[in-house]
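Removed: one protein chain of the complex. Kept in place: all other protein chains.
Moving on, here comes subunit A:
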Amino acid sequence: PAGGASLRLCSTRVAQEGINKPVIDRIIRVDHAGEYGANRIYAGQMAVLGRSSVGPIIQQMWNQEKDHLKKFNELMVAYRVRPTVLLPFWNVAGFVLGAGSALLGKKGAMACTVAVEESISEHYNNQIRTLIEEDPEKYKELLQVIKQFRDDEQEHHDIGLEHDAEATPAYSVLKTAIQLGCKAAIFLSERI
């Protein structure tokens, strides 16, 4: 808050006193960006493969991501966190990644899903560790949310593997490239 001299009381749903604002800010901002990006990736995949045999599965995973995004929108307002300024960029980049991977075929789309969901699961695990180190009691609700979402993303990862993601041509190259992109996105969204 301004000047640091006075303690600002907020009458929003979440009390602002006593929480480690910089850490929580980052966590919510990057997670919000991540779910937003994931939404756009599935949207891109649906645009290309919506009417194929994997359409329903992608749609189902997309619906879960929509719920995740909705939850983070709520948390963002409750904790008064600033969204990342790169959102318009993730909007386009996510869609291009989804559509691009889908143009490589159904296996390509699944490979993209596996790569992204693996990155996100690892990222959520890191956050869970951070919050537990901070104060598991204080951040109980947030921890619950992140744990649940991590489990969902892990499920998506497994669905991707079930649908022959690994059979994609140049699978390991594709996976490494996408995961590198995810790492960069996470790094930037935490800060900007």
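The definition used in the following text is that a contact is a pair of C-beta atoms (placed from the backbone, for glycine too) under 8 Å apart; a residue touches a chain by one contact, two chains touch by 3 or more; residues count from 1.
Following the convention adopted for this analysis, contacts and distances are computed from a predicted model.
Asks: Of the candidate names "Glutathione S-transferase", "Cell cycle control protein", "Cleavage and polyadenylation specificity factor subunit 3-II" or "Ubiquinone biosynthesis protein", which one corresponds to the UniProt protein name of the undepicted chain?
Replies: Record says "Ubiquinone biosynthesis protein".
Asks: Of A:M76, A:I128, A:L161 or A:L188, which one is in contact with the hidden chain?
Replies: Result: among the candidates, A:M76 touches the missing chain.
Asks: If I consider the whole complex, including the chain that's not displayed, which of A:V85, A:I132, A:A170 or A:A184 touches that chain?
Replies: Residue touching the chain left out of view: A:V85.
Asks: State which residues belonging to subunit A touch the missing partner chain.
Replies: 1-3, 5-6, 8-12, 32, 47-48, 72-73, 76-77, 80, 82-83, 85, 87-88
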